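Our next item is chain A:
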Amino acid sequence: MLGFLKGLSVTLSQLPKKKVTIQYPDVQPEWPERFRGVHRFIPEDCTVCNQCARICPTNCISLSGTRDENKKLRIDTYDINFDICILCGLCTEVCPTECILMSDTFELANESRDKLYLDMHWLYENQLRYTQRHPERVAQEAAKDHEEAPAT
Partner candidate 1 sequence: MDERDVVRTEEMLLNVGPQHPSTHGVFRLIVKISGETILDAEPVIGYLHRGTEKLAENLQYTQIIPYTDRLDYLAAMLNNYALCHTVEQALGVEIPERAEYLRVIVMELQRIASHLLFIGAYLMDLGAMGPFLYAFQERERIVQMFNEICGARLTYNYMRIGGVRWDAPPGWLDQVREFIPYMRERLKMYDDLITGNEIFLNRVRGVGKYDTETALAYGLSGINLRCTGLEWDLRRKKPYSIYDRFDFEIPVGKNGDCFDRYYLHLLEMRESLKIVEQAIEQIPSGPVLGKVPKLIRVPAGEYYSGIEGARGEIGFYIVSDGKDKPYRLKIRKPSFVNLQLLPELLRGESMSNLLAILGAVDIVLGEVDA
Partner candidate 2 sequence: MSPLWSAQMIAFFLISLFILACAVMMLSFRKVVYMALAVGGVFIGCAALYILLGAEFVGIAQVVVYAGAITILILFAIMLTNHEATEPEEPWTVRKALAAVGCFLLGVTLLFVIRGQAWPQGDPSVDVNQGMSNTLAIGEALFKSYMIPFELVSLLLTVALVGAVILAQQRKGDQ
(Lines give C-alpha, C1' and ligand atoms only; values in the text may rest on other atoms or scores of the structure.)
Protein backbone atom coordinates (compact mmCIF):
# COMPACT_ATOMS: atom_id res chain seq x y z
CA MET A 1 0.00 0.00 0.00
CA LEU A 2 2.68 2.48 0.92
CA GLY A 3 5.13 1.58 -1.80
CA PHE A 4 5.29 5.14 -3.00
CA LEU A 5 6.78 6.21 0.33
CA LYS A 6 9.71 3.92 -0.42
CA GLY A 7 10.14 5.71 -3.71
CA LEU A 8 10.05 9.06 -1.96
CA SER A 9 12.76 7.98 0.43
CA VAL A 10 14.88 6.84 -2.51
CA THR A 11 14.67 10.21 -4.23
CA LEU A 12 15.35 12.04 -1.00
CA SER A 13 18.44 9.96 -0.38
CA GLN A 14 19.75 11.06 -3.77
CA LEU A 15 19.57 14.70 -2.78
CA PRO A 16 22.91 15.06 -0.97
CA LYS A 17 24.82 12.75 -3.32
CA LYS A 18 27.71 13.94 -5.40
CA LYS A 19 26.65 15.52 -8.65
CA VAL A 20 27.67 13.83 -11.85
CA THR A 21 27.37 16.75 -14.25
CA ILE A 22 30.44 18.12 -15.93
CA GLN A 23 30.44 21.89 -16.41
CA TYR A 24 31.05 21.28 -20.05
CA PRO A 25 32.43 24.34 -21.79
CA ASP A 26 34.50 25.21 -18.72
CA VAL A 27 35.55 21.68 -17.93
CA GLN A 28 36.39 19.60 -20.96
CA PRO A 29 35.52 15.93 -20.80
CA GLU A 30 38.42 13.51 -20.42
CA TRP A 31 38.53 11.40 -23.53
CA PRO A 32 40.23 8.04 -23.35
CA GLU A 33 43.14 7.31 -25.62
CA ARG A 34 41.12 5.28 -28.06
CA PHE A 35 38.48 7.93 -28.46
CA ARG A 36 37.47 8.35 -32.07
CA GLY A 37 37.10 12.05 -32.63
CA VAL A 38 37.89 13.99 -35.78
CA HIS A 39 40.89 12.69 -37.69
CA ARG A 40 44.39 14.04 -37.55
CA PHE A 41 46.81 13.55 -40.37
CA ILE A 42 50.60 13.45 -40.69
CA PRO A 43 51.40 14.29 -44.33
CA GLU A 44 55.10 13.33 -44.17
CA ASP A 45 54.30 9.69 -43.45
CA CYS A 46 51.65 9.23 -46.10
CA THR A 47 52.56 6.92 -48.96
CA VAL A 48 49.42 7.64 -50.95
CA CYS A 49 48.47 3.98 -50.88
CA ASN A 50 44.79 4.87 -51.04
CA GLN A 51 43.79 2.14 -48.59
CA CYS A 52 41.95 4.52 -46.27
CA ALA A 53 39.84 5.82 -49.12
CA ARG A 54 39.03 2.28 -50.20
CA ILE A 55 38.01 0.97 -46.80
CA CYS A 56 35.88 4.00 -45.97
CA PRO A 57 32.26 2.80 -45.86
CA THR A 58 30.91 6.21 -46.80
CA ASN A 59 33.55 7.24 -49.33
CA CYS A 60 34.28 10.42 -47.50
CA ILE A 61 38.05 10.46 -48.04
CA SER A 62 39.58 11.73 -51.27
CA LEU A 63 43.29 12.10 -51.80
CA SER A 64 45.86 12.64 -54.51
CA GLY A 65 49.61 12.54 -54.70
CA THR A 66 52.54 12.91 -57.10
CA ARG A 67 55.95 11.33 -57.36
CA ASP A 68 58.76 13.55 -56.23
CA GLU A 69 62.35 13.57 -57.52
CA ASN A 70 63.16 10.39 -55.56
CA LYS A 71 60.26 8.58 -57.22
CA LYS A 72 58.54 8.54 -53.90
CA LEU A 73 54.84 9.29 -53.72
CA ARG A 74 54.07 12.49 -51.87
CA ILE A 75 50.61 13.47 -50.75
CA ASP A 76 49.20 16.59 -52.41
CA THR A 77 45.64 16.77 -51.23
CA TYR A 78 43.86 14.90 -48.54
CA ASP A 79 40.26 15.81 -47.87
CA ILE A 80 37.72 14.31 -45.55
CA ASN A 81 34.10 15.21 -45.94
CA PHE A 82 32.78 15.28 -42.40
CA ASP A 83 29.31 15.71 -43.76
CA ILE A 84 29.22 11.97 -44.30
CA CYS A 85 32.10 10.65 -42.24
CA ILE A 86 30.73 8.35 -39.54
CA LEU A 87 33.93 8.29 -37.48
CA CYS A 88 34.10 4.51 -37.62
CA GLY A 89 37.89 4.57 -37.54
CA LEU A 90 38.35 1.92 -40.24
CA CYS A 91 40.74 4.20 -42.13
CA THR A 92 43.10 4.34 -39.17
CA GLU A 93 43.09 0.57 -39.01
CA VAL A 94 44.24 -0.02 -42.55
CA CYS A 95 46.80 2.75 -42.76
CA PRO A 96 50.20 1.05 -43.07
CA THR A 97 52.18 4.05 -41.83
CA GLU A 98 49.69 5.26 -39.24
CA CYS A 99 49.57 8.69 -40.75
CA ILE A 100 45.80 9.03 -40.46
CA LEU A 101 44.74 8.84 -36.85
CA MET A 102 41.84 9.79 -34.67
CA SER A 103 42.08 12.74 -32.31
CA ASP A 104 39.93 13.81 -29.42
CA THR A 105 38.56 16.84 -31.20
CA PHE A 106 34.83 16.38 -31.12
CA GLU A 107 33.27 19.77 -31.59
CA LEU A 108 32.28 19.81 -35.22
CA ALA A 109 29.14 21.90 -35.06
CA ASN A 110 29.13 24.51 -37.75
CA GLU A 111 26.76 26.85 -39.46
CA SER A 112 27.60 25.68 -42.93
CA ARG A 113 28.06 22.28 -44.49
CA ASP A 114 30.92 23.60 -46.58
CA LYS A 115 32.94 24.05 -43.45
CA LEU A 116 32.70 20.35 -42.76
CA TYR A 117 34.84 19.64 -45.82
CA LEU A 118 38.25 19.56 -44.16
CA ASP A 119 41.52 19.46 -46.02
CA MET A 120 45.03 18.28 -45.30
CA HIS A 121 46.11 21.50 -43.63
CA TRP A 122 43.29 21.47 -41.17
CA LEU A 123 43.91 17.83 -40.40
CA TYR A 124 47.60 18.48 -39.91
CA GLU A 125 46.83 21.39 -37.61
CA ASN A 126 44.59 19.06 -35.72
CA GLN A 127 47.58 16.74 -35.32
CA LEU A 128 49.58 19.64 -33.93
CA ARG A 129 46.81 20.53 -31.56
CA TYR A 130 46.63 16.95 -30.44
CA THR A 131 50.37 16.88 -29.85
CA GLN A 132 49.98 19.95 -27.72
CA ARG A 133 47.16 18.49 -25.71
CA HIS A 134 48.57 15.01 -25.27
CA PRO A 135 52.34 15.11 -25.69
CA GLU A 136 52.72 11.85 -23.78
CA ARG A 137 50.36 9.97 -26.09
CA VAL A 138 52.14 11.19 -29.19
CA ALA A 139 55.49 10.34 -27.66
CA GLN A 140 54.22 6.87 -26.96
CA GLU A 141 53.12 6.48 -30.54
CA ALA A 142 56.53 7.61 -31.75
CA ALA A 143 58.24 5.18 -29.41
CA LYS A 144 56.09 2.36 -30.70
CA ASP A 145 56.92 3.30 -34.28
CA HIS A 146 60.58 3.33 -33.41
CA GLU A 147 60.33 -0.11 -31.88
CA GLU A 148 58.53 -1.53 -34.83
CA ALA A 149 60.68 0.15 -37.44
CA PRO A 150 63.75 -2.15 -37.15
CA ALA A 151 61.56 -5.21 -37.15
CA THR A 152 60.04 -4.42 -40.54
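Inclusion criterion for the candidates: all candidates are chains of the complex that A comes from, given by their letters.
Side notes on the structure shown:
In the analysis below, a contact is a pair of C-beta atoms (placed from the backbone, for glycine too) under 8 Å apart; a residue touches a chain by one contact, two chains touch by 3 or more; residues count from 1.
Fair warning: this is a prediction, and the values are worked out from it, not measured in the lab.
For chain A, the touching partner in this complex, chosen from 1 or 2, is 1.
Against candidate 1, in their complex, chain A makes its touches with residues 1, 3-4, 6-7, 9-11, 14, 20, 31-36, 55-57, 86-90, 93, 102.
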